[in-house]
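For reference, the structure is listed below as structure tokens.
Only one protein chain is missing from this complex, and each of the others stays in its spot.
This part shows subunit A:
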Amino acid sequence: MEVVEKTHALLSNHEVLSHLRDIQNGTNDQRKPGRNQQNLATVCYSTVKFLEQTPAVSQSVEIIENFMQKIEPFNLTKAEKLQILNLRPTTQVEIQLLVEECEERLSEDDIEKLLQIVQTCLTTNDQESS
């Protein structure tokens, strides 16, 4: 085994969730775990179960693309955008946690706007989290 590239790309929770679901259902050219592939089956089951309780469950490729375009003007780093996407913050204090040196980079108004975008773009027809 040889590691060619340690971090090739970051994945959002939604991408991982849909890939693991493809494996579980054998769709999109993926293969269902066989009878002697218990490790694969376990890891799929426990991760899917965990991710189904996160905002990732209600996202789709279109929603994410739309959201990414809308938050472009805030000049956030890739990692910050990814965390906002994965965690779907609803309060100011959460944004301040996620964004490094938030006070210098974002004004109070910016944070409000950002929260608005998160709410309109990422909260769609899932009442189970509330």
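The criterion applied here is as follows: contacts are C-beta pairs under 8 Å (C-beta built on N, C-alpha and C of every residue); 3 or more make two chains touch, one makes a residue touch a chain; residues count from 1.
In the analysis below, contacts and distances are computed from a predicted model.
**Student:** With one chain of the assembly withheld, which option in "RNA polymerase III subunit C25", "Ras-related protein Rab", "N-alpha-acetyltransferase 30" or "CHL4-domain-containing protein" matches that chain's UniProt protein name?
**Tutor:** "RNA polymerase III subunit C25"
**Student:** Please give every residue of subunit A in contact with the chain that is not shown.
**Tutor:** Per the touch rule, subunit A residues meeting the hidden chain are 1-13, 15-16, 19-20, 23, 31, 33-34, 36-37, 39-40, 42-44, 46-47, 49-51, 54, 79, 83, 86-87, 91, 93-94, 96-98, 100.
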